[in-house]
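Just one protein chain is left out here, and the rest sit where they should.
== subunit A ==
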Amino acid sequence: MHMADALISPAVGIAMWGATAGVASYSLKKINMEADEKKLPLMGVLGAFVFAAQMINFAIPGTGSSGHLGGGLLLAALLGPYAAFLTLAVVLFIQALFFADGGLLAFGCNVFNLGFYTCFIAYPLYRRLIRRTNIWFASIIAAVVGLQLGAFSVVVQTLLSEKVELPFTTFALFMQPIHLAIGIVEGIATAAVISFVMKAKPELSTTTNTPTNRLIGTLGLLALLIGGIFSSIASSKPDGLEWSIFRTAGTEELHATTTLHTTLERLQQSLALLPDYNLKNGGASIGWLDIGTSVSGIVGVFIVTIALFVPYMMKKWRKET
């Protein structure tokens, strides 16, 4: 699932670098390394372990193929989400630089797709599930959720970059099922290692607090549902302001003709990633679901969440320091 530099535009690459930097600096504050210096070599050595474990393939029963550990969920379970996110960021940087697995410009995309969803969405889910069910079920569900979100992110980032002509539906229908299978394998592998470690050395399982609570989780899911699905069936009729202008001027949008206005309008059209809440080349639709509008809704939810989350966290750090 590693994105290559050839697939993304500089705008998307830099935006994702920014998002990754924000989450990384928040994680740095949260792990409070001065209080627990012992964690540093552990993070370094466990990062190297992820590489090593990926070399040891296991046979997938009944398929004749083999799989390997991804490592994100395992790191989160052993180190906690913040330290795991930083460790994964370093692992991905080394992979990009030394093994050309994922690009340097696409580094932010890769850390977000493989690290953020695993550490901050899949891992809290894993912790919740493990209290009620067994480790295998919790691990498989968490890995599948993390990878599905990551794969969907790859689709959205690729489409926003507009470097390839891929219909959203086709690309998503190609990526999501493959990553469903990979997620199940990842979940099984993670559960196999964690259950062995829990038997052999139970004190190693982490007790770090997860950053989400039920309210934030529910609101987030609700926002995604509204943005991703219900936005398609929203009324296409003009809003109050547009209606008033229509009644006054006979048109829903006023068009200025001065050079400054037209230049700025052209600039806005070229910069807008999702003009008129749709993909630039329009979007396909499945039944009543307008894909372009749904993607715009989901991207919008993410942008607003990040925009709200970052100042709140910055205020919190200032208070803490």
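One rule holds in what follows: a contact is a pair of C-beta atoms (placed from the backbone, for glycine too) under 8 Å apart; a residue touches a chain by one contact, two chains touch by 3 or more; residues count from 1.
The rule is short, and it goes like this: contacts and distances are computed from a predicted model.
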Listed names "FMN-dependent oxidoreductase, nitrilotriacetate monooxygenase family", "Cobalt transport protein CbiQ", "Rod shape-determining protein MreD" or "Tryptophan synthase beta chain", with the criterion being the UniProt name of the chain not displayed: "Cobalt transport protein CbiQ"
Among A:104, A:129 or A:181, which residue is in contact with the omitted chain in the full complex? A:104
Since one chain isn't shown, list which residues of subunit A touch it in the complete complex. 2, 4-10, 13, 24-25, 28, 33-34, 37-38, 40-49, 51-53, 55-61, 66, 69, 86-87, 89-91, 93-94, 96-101, 103-105, 158, 162-167, 170, 188-189, 192-193, 195-197, 200-201, 204
